[in-house]
Each structure stands twice: as C-alpha cells, then as structure tokens.
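Omission of a single protein chain aside, the complex is shown with its protein chains in their original locations.
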Amino acid sequence: MDYVYGPGRNHLFVPGPVNIPDQVIRAMNRNNEDYRSPAIPALTKILLEDVKKIFKTTTGTPFLIPTTGTGAWESALTNTLSPGDRTISFMIGQFSLLWIDQQQRLGFNVDVVESEWGQGANLDILASKLAADTAHTIKAVCIVHNETATGVTNNLARVRKILDDYRHPALILVDGVSSICALDFRMDEWGVDVALTGSQKALSLPTGMGIVCASPKALEASKTSKSYKVFFDWKDYLKFYQMGTYWPYTPSIQLLYGLRAALDLIFEEGLDNVIARHNRLATGTRLAVEAWGLKNCTQKEEWFSDTVTAVVVPPYIESSEIVRRAWKRYNLSLGLGLNKVAGKVFRIGHLGNLNELQLLGCLAGVEMVLKDVGYPIKLGSGVGAASAYFQNTTPLIASRI
Amino acid sequence: MDYVYGPGRNHLFVPGPVNIPDQVIRAMNRNNEDYRSPAIPALTKILLEDVKKIFKTTTGTPFLIPTTGTGAWESALTNTLSPGDRTISFMIGQFSLLWIDQQQRLGFNVDVVESEWGQGANLDILASKLAADTAHTIKAVCIVHNETATGVTNNLARVRKILDDYRHPALILVDGVSSICALDFRMDEWGVDVALTGSQKALSLPTGMGIVCASPKALEASKTSKSYKVFFDWKDYLKFYQMGTYWPYTPSIQLLYGLRAALDLIFEEGLDNVIARHNRLATGTRLAVEAWGLKNCTQKEEWFSDTVTAVVVPPYIESSEIVRRAWKRYNLSLGLGLNKVAGKVFRIGHLGNLNELQLLGCLAGVEMVLKDVGYPIKLGSGVGAASAYFQNTTPLIASRI
Amino acid sequence: MDYVYGPGRNHLFVPGPVNIPDQVIRAMNRNNEDYRSPAIPALTKILLEDVKKIFKTTTGTPFLIPTTGTGAWESALTNTLSPGDRTISFMIGQFSLLWIDQQQRLGFNVDVVESEWGQGANLDILASKLAADTAHTIKAVCIVHNETATGVTNNLARVRKILDDYRHPALILVDGVSSICALDFRMDEWGVDVALTGSQKALSLPTGMGIVCASPKALEASKTSKSYKVFFDWKDYLKFYQMGTYWPYTPSIQLLYGLRAALDLIFEEGLDNVIARHNRLATGTRLAVEAWGLKNCTQKEEWFSDTVTAVVVPPYIESSEIVRRAWKRYNLSLGLGLNKVAGKVFRIGHLGNLNELQLLGCLAGVEMVLKDVGYPIKLGSGVGAASAYFQNTTPLIASRI
Partner (left out) sequence: MDYVYGPGRNHLFVPGPVNIPDQVIRAMNRNNEDYRSPAIPALTKILLEDVKKIFKTTTGTPFLIPTTGTGAWESALTNTLSPGDRTISFMIGQFSLLWIDQQQRLGFNVDVVESEWGQGANLDILASKLAADTAHTIKAVCIVHNETATGVTNNLARVRKILDDYRHPALILVDGVSSICALDFRMDEWGVDVALTGSQKALSLPTGMGIVCASPKALEASKTSKSYKVFFDWKDYLKFYQMGTYWPYTPSIQLLYGLRAALDLIFEEGLDNVIARHNRLATGTRLAVEAWGLKNCTQKEEWFSDTVTAVVVPPYIESSEIVRRAWKRYNLSLGLGLNKVAGKVFRIGHLGNLNELQLLGCLAGVEMVLKDVGYPIKLGSGVGAASAYFQNTTPLIASRI
C-alpha cells in the first residue's frame, strides 16, 4: 500500500485536494451507519444550516451532493437551464475551459468571453453583451470565482453591479471551488444564484462532496428547467428535505461527520479569520516569488488569488521538472502547469487548513528545487521575504492566548 | 458529535451501507494526496485490473466514479442509450421502481414489466416482448440482480438465454448494487453489458464510489449515445486511461486506498468463499425466520436473496415499530419496509464483511424486539435454528488452521 | 500485519483487554504532542479530578502511571510498605496468587489466607488474625476485589467492617483491576487506602495506564516507606502535581486523550448505569450457563462476579479446546482456565463497553463450540434464557428516547 513511502510527512501544496486537519481525519475514522436512523437526519439538518454560513447566505438552499466539483457544476447548470439556453462564460484558464466544455456538451448555447490566461474575466465585454441583450436571451452568467490554473480571482461584486446596471435578469452561477471558505465570498450580498464548492478544497475534507447552494431565484428557475437529470436533480433533495429524511440516496456517513468537524474548526477560528489567514499566506508566497525574481502568472494585483499562486519559470526551465523533482527528492507536492501554461508555470496551493511554518517549509523546498534545475536563486531569499511579512502579521493562536 | 451514543457497538444490519472491516477503516485513515503524482495512477491501474475480478470479467472496462448507486445507474443508461430509446425494465420493488423512474426522467421509453413485490422479474413476458420485437426497437433490458427492498434475486443467466434464444441484440444493463461481490455474478459468462455496484454494499466501504463495468459492446454503444452527460461520460475516463493518468476529475484518495484494502480482504478470503459465506448467513437467517413462524417476503425459493431478507410481520404489527425499537433499545439497525411493503416487512441485511456471531447477535435482537411488540415468539428459537445450520457448515478460518 | 484475518469482527470476550469503543479509538488516533506545553497539563488536571469519580472518592489522590496492572500493584505496595512488613493476602485464584508472589518477592512478610478456587476470600480468618494482632504487626490487608481467574467478587464493605470492629490500623490495598468502573466500588465509604485498576479493563482503553488512587492515610504511609522505587514513586508525581506540570516522565499522549473520551462516555451513560449494565449482562450470562446445564466456577451467589464468568466444563472436555475452537472457527475470543483451573473452566469476560446483542452473539458462539466439542447442548437455550432476562430489563438508550 505504502509503496510511495518517503521519510517524514508529505508536503501537500497542490491547490486541492488539500491537507485534512487531524481533527477531521479523526472524525471520519468510523464505521458506516444506517442513514435512515434518526441520527443522520438530525446531523444533516444542522449541517445544512451551518453550511450556509460559509456561503454567507441566509436565503440560499444548500445541497450536499455525493460528487466532485465537476458534478457540482453539472448540478448548477442542469437544474437552472434548459438545452439551447444562452449562457455567458469566461475562458481564462483550464478550469473555466472545462466548465465551458461541460456547458457546451450539456447542450447550452455558450457565449464565450476569452481572456489571456493570467488575466481575469473581461467584464467590459460582459457589460456590452448585457447592454445589447434587451431581449434577455442570456439566461445565465457563468463565472469561476477563482481560476485555479492561473491563480486569478474574479470580481464578483462587479459582475452583480453590471447586471444591476442593465437590470438584466440573468442568473449568476459561480464556480467557487477554490474560493469558498478561503476567499471573501458573499452569496446574498452579491446576488449569486448558484454557488458551489467541493469538499477537498478550502473545507479541507476528502474529495466526494459537492456543495451547491441555490438562491430562491435559482430554485424558481429549477422548476421549469428542461435539462434531463436525476442524480443531480434538486427536486429529489427538496422532496426529502420536506420529509425530514434529507437523503434521496445514500450519503457518505464519514463525510457528514467530517463536514461537521471541518465546520467546527472553521467556526472556532472564525470564517473571517480563515479568510485573513489565506490572504496572509498568499501575500507571503507572492513576496517570496518576487524575492526569487520570478513572475506571478497573474498579470494584475487586482486578480491575485489568495488560494493558489502560479509561478512563471524562465523559458529555459520546464516547470513540470520542478514538480517532478520536488516530489521525488523533498516529498513536496506542487501543482503542474495545465494546458496553455503547461511547462511554463508551477503552482503553489496555499488553501485550506494550513499555517505559516508549513508554507515556509514548502517555500524552502521550492527554493532548493529551483536551484536543482539551474535557476540562480539565493537560498533563503523567498523564505526570508515571506517570514518578514509573517513575523509582523501573524496573530497569536486564539485558544492559546 | 456522538449524541447518538449507546453503550457497546452498533449492530448494523441494514442492507447498506454495511459494516466496514477494521482493516479498511485503517487504510482510509489518511490525509489527502496529490492525485496527479505518479503514486495514484500506479494505484489506480492495479485497482482497475483487480476490480474486474469481482465482476468476473476479463473483457469489461471498469469505471470508478465518485458517486452513489443512483449515479452509477445514470452512468450506465446515459452512456449506452439515447433519449427516446426503448428499454424493458422490471418493476418488482422499490429499487427497480426508482431505476425505472430514472429511466423515464432521462427520456427513455420504458416498457415496464411489473410483478407483485416479493416475486422476481417476469421473464416470460420478457421472452414474449423480445419475440415480438423483430425490428429490434428494444435497445436495452434493464434488470436489478437483487431487489434490495424485497430480497428477491433475479436469474440473470436466464435473461441471457432468452436474448440468445431470440438472437436479440439488446444490451443487458444490470443493477448489481446489492449483489456483486456477494452473490454469484458472472459478467462475461452471462453476457452482461453494463454491471454496476456501489462501494457501501458488499465491498464494505463507505458510500461514495459507484463502480460501473462496461462490456466491449456497451463501449461500442457509448460512441453513438446521444444522451447529454459530462460528469458521467465514459469518454472522459477513457481519454485519461489512454494518457495513463486515469482521472478526469479528483478521486477520493481515501476510497482508493480503501478499495485496495477491501479487495485484498476479498481475495484473501477468496471471492467464491465470500459468496459461500453470504449463502451460509442467508440460509441461517431464513431458518430463523421459519423458526419464528414468520414469512419471507420473497415468494419462492428460487428468488431467495443471500444479501437481504425481508421478513413479513403479522398484520397487527407495524414493522417500522420493530426497526424503531431495535435501534432505541438494542442499538440494532434493521431495514425498514419501503413503499408498497412499508409497515409490512422489516429487513435484515446480511451482506458485506460479516460473520456468524454478528448475525446471531442480530437475530437474538430481532427476537427480543418481536417479543417487545407483542409477537408470541419463543426466545432463542431463531438463533437456535440458525446456529444448528452454522454449526454444521462454518469452515475454520483459513488463516488460523 | 493482518495475517490473522477472519471475515467480520473479532468477538472479544476475554476479561481484558476488552473492546475499545469507537469514540475512544478515534480520540487516540493522533500524533504525539509536547507534554510540556500548556495543553497537556491542562488536560491532565481535569483528568485527575474526573478519574476520582470512578473510584468514588473525593479525598483520594490518583496517579496515572504508564504501566500495567502488575505495575499498579507494585506501586501500591512499594509506596506504602517497607521490606519485612507483614501483610495479609488472600489466595483465591491466579491473580491473587500473582499478587502474593509479587508481595513476597518485594520482600514483604505475607500472611497468606487460602481458599478453594471458586470461593471468596475467607474473611473469618481475617477477623481472627486481626483479633490476634493486638500489636498491630499487620501493616496492610491486600485483597483482590474481583478475582478474574474464577469470577469471584469479594465483599470489601465487610473487610472494612472487620478492621473497624477490631480498630485495626492496617491499610486496605485493593486490586480493582477487573472491578473498578464495572462493579460497585466505593473507595471513601469503604475506607480503602489504595485502589488500582488498569486502562484495558472496564475503562475500555488499550493497555498501558495503571491507575492507582491513594487515600490520605496511604499518602501519609508513603512518607516513611523504605521500599526502593523510583519509577513507581508517588513522591515524584506529587512534586510535579505541585508544580502544575504533572508528569515526572513522558506520558502517552494518546492514552490521555483516550482516557478523556472513555470518561466522557462513562459519565454520559452514568457510572451507576454502567454498573447496572454490567450486572444485567452478567445475570444474562449466568442464566445461559444454567440453561446449558453447566456450573459456574464461583461457588456461591454472594461471590458472583459481574465482570467475568468462569464456566466449569464436564470432565470429558478440555476447556482450552473450547477456547481454541471458538477463535479458529467463530472469531470468538474466550478466556482460558488458568493454573489450578486450567482445562477445567473457560471464561466469558463481560466487562467494559459492551451491550446485550454483542453478548448474545458470544453466547450463541459458545453454544456452537460446546456442541462442536461434544457437549449435548440445545442450541439457542442459553441465548433464549439470557434474552428473556434482557428483554425485561434492558432500558432504552438514553440519548435515543
């Protein structure tokens, strides 16, 4: 089983799946249970209430679906749209690309707004398209909050504003896979209609739970959607919500208890503190990249992602070699460059249940690998730059004051 | 978290999710890993080979999908059929009913063959329908191998024979959720085109992995299927199989290691010994039911299920009261009667990683609950009947001889 | 590692180590921690308060020693006595024999009061010895509360009374290894001076923590004890208690968190309910033995143990054969007969975190094994007898009402 053994811990810095806290691993270390006993509905009921908090919604309806982010996407689309419906979607990296591919294959009429990889969604084009769409043929604006492939965060508040400016009724569907619970996300305030994430990202759980949250307007839209779906159909969930048994099919008992533990940790730290911690770790990472003399794939500061940093390597280096060596020599797992940026960037995921010293260990590892592959780096430079920031900004651990 | 605490172990005898062996719980007790490192594809490659053995296929192509049985159904249907396609489907209990409902909602033209609940699929009608279908409008025969709601096992070998008799090219799609890895199932020999199960059943894992296996003929059919799907699309898997990276989206690291451990246990015991053990435990259960003077919901011996027994209670007893009391007083989880047989039957699941004494503890519990609700039972009678059978048939544990 | 694999759970019915509840296994599933950080002393402080409750003492001082029951014995003796000191000790089974052996080897002058195995301590002889000892040469009365080898419980209240009757100042040292937290034990009320148990018994933890509780009188005695000891020396603990750091050497972090979880479960159930449950399970076991037509090794009801039952087998059966077969065929672990009763009895441990159906599964297993070895048993008879008792006496699980 453990044929991949290396001494000491694996340093997991891919942008998902991320490190699971010990408390959550413990909570999931358990046998199955009958999900039809009174215990599981009671647990579920509270989870559904609590999970709304990470979306910052009071009016949304959450669904805990035994699937991945890809399934969560499909759930968002097939419940709110009908084949042929026009959507606007922004192609800015590999994950927005995959979502657009899904939208097309599910039969929607996707109006793709493309940007260079490393840039955010082009919201000016969104504005002009909405302005032109007086007939309201656009049914939904689909946008990735944080593009994991390039480390680009889009401005959702502005998306809302543009729709409001044009009084356009299109739904806003948000892929929050690598943002929710890590970046500032406000479902109600920003009028997001469907938001979704996956358990293995900022929630720091294993893969296997797609969490989708629907606004009242999205629920209304779902009543007339003509997309074929059963597994992802919200109606089945809603029927069981009404009955108080909650589950149209068998949930993972372990993930339910794991989610309970994960939320407990997040609430203990405080969601806003969690978000601040992500900003702190990301800032440190960016300072390290700067100290190394390398470039962030993200072209402007307004798009900087606090959950993942894509680092551009010099042309004479193949970035996958960095990832390969990090794993083989230092037990460090970094993210590959994908598709258009394959070979050109490597990625440092800094999301989930993580702290300063873990990240500094990662940065030290990146430095050694950069030197291994021939980049003229001063060892300790990035760690020092990040440390200087952390030393001034890291708060005392609340429970230990 | 453990607000449902009761002293001692929970006795889990619902027909899924079932007891997870300690070895598997241990194997899953782990942090996430980068699924793009060399380790996970290496693990996956062997799993895909090994999982074929539980289907008894050498020509099939397995898919390990992060979903439940319901999703596995959807995968089987949407990859092989197009909206409007005619299927034959047998309504014999709650799970065949739900599958039929799914087939209809996904846009197929379902020809439903209904039987009384407690009876097997009416294969004579299948024969006559195939005989009449010289134009081969029937694209697939959809059949539940083991109907979990009533404890009825269908004769798949005969389904094959009937199709062969009429040289009918329809695909055979089999729901093996509560059969595969517990009942005698032979994908290649019986010419099954798609077979599927869920991790939380006989494999004795947590919920979260739908395992679907496709014959070459099913793969061929998938090339022309016009059903909309992305998450469940086999093509995405096949593309990644070719690349040797295996995963179109993030798998559950824990379930992969868990599956490895589960298969190791099954192979150590021997699949045929596992099947024989299920028959032994089921026979003991049926002897107990007989000793109690109660009736098996399954009307004929040829349909007796070796994974679940639905027990008919006298009319003056509400069967859900039995389930409720078992859980509240004896920490025993039994299966409810569902839909048409709600209130009329309770179910004893005897599948997965289970042994004689666990089952005898369950049977003793059922006896006490039956007495609690006023059924005139002789305490110890069922246990004694089952014990007499076990005492003559239980082999020595192989590793301890 | 798991070369001893058998399908399903092991049924662990030796009188220790006993089944660990899942909640405790989870709590112990963790990495090491620095025991000198503020966290571990804070945890320890509360544990020391809470552990007194299972001794029913408010004046006692507990020590959580990284050792076994044998070490706990040594701690009790070497801290309160000096070489050459006279003790009275009762030889009634293998564990009292071993304790006496220890007392002799540690240099004490042991006055052994022997009873037939299966009988309790002869307290009449105690009375006469105390009566004769007007010079108070007897420094301690050493008594096993529950002799695990024979299933005999001694009457500690009467020991106290006899000492009081003769106004004898001897200390009472009690081996409560298989009693405390399962049988009625009252340290303060009965004036016990040192009481001890091991983590792997009724507390349902792994082996590794000897829990010793000393009365003020015992602490006073420890100041003048001349026995050589360092590891077991209470003075080192007391010094660290004063400093608030608690640990003279490294504790097991896992066992501390495990003890916390174990106590939480005991307090949730209620200690008196735990004791009542032990009595219920023991009564059921004894009714089964009676139904089988076999004899309890314990000769009188007043000595019946609620934590272990030693069952006498007919002369033509070798009891170790029963234990051997139970393990090899039914994955059932029973206790061997030890020393004088080797081959003549087998033992059913019914202590710790256990419930009715677990025990009934065990009893069903014993029945089959008895038949296997040629004893003319009616299968189901013992289970039926125990069930009849349980069905009338088992309360609803408190958290599920």
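Chains here go by letter, A, B and C, matching the order in which they are written, and residues are numbered from 1 within each.
The working rule: contacts are C-beta pairs under 8 Å (C-beta built on N, C-alpha and C of every residue); 3 or more make two chains touch, one makes a residue touch a chain.
Given the structure is predicted, the values throughout are model-derived calculations rather than measurements.
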Mind giving the shown chains that are in contact with the missing chain? A, B, C
Options B:295, B:340 or B:400, residue touching the unrepresented chain: B:400
Thinking of the whole complex, not just what is shown, which of A:82, A:245, A:299 or A:394 touches the missing chain? A:394
Thinking of the whole complex, not just what is shown, which of C:251, C:284 or C:380 touches the missing chain? C:251
It is residues of subunit C that touch the chain not shown, namely 1, 3-4, 10, 12, 14, 16-20, 25, 27-39, 42, 66-71, 73-74, 83, 101-102, 105-107, 198, 200, 206-208, 227-233, 248-255, 257, 260-261, 327, 333, 336
Extract the touching residues of subunit A with respect to the undisplayed chain. 2-9, 11, 19, 21-23, 29, 265, 268-269, 274, 277, 327-332, 353-358, 360-362, 364-365, 367-368, 371-372, 378-385, 387-388, 390-391, 394-397, 399-401
With the missing chain put back, which residues of subunit B would touch it? List them for me. 22, 25-27, 29-31, 38, 400
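The criterion applied here is as follows: only the chains that are shown with their structure count from here on.
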For subunit A versus subunit B, what separation do you get between their C-alpha means, in angstrom? 34
I need the residues of subunit B touching at least two other chains; which ones are they? 3-4, 19, 29, 327
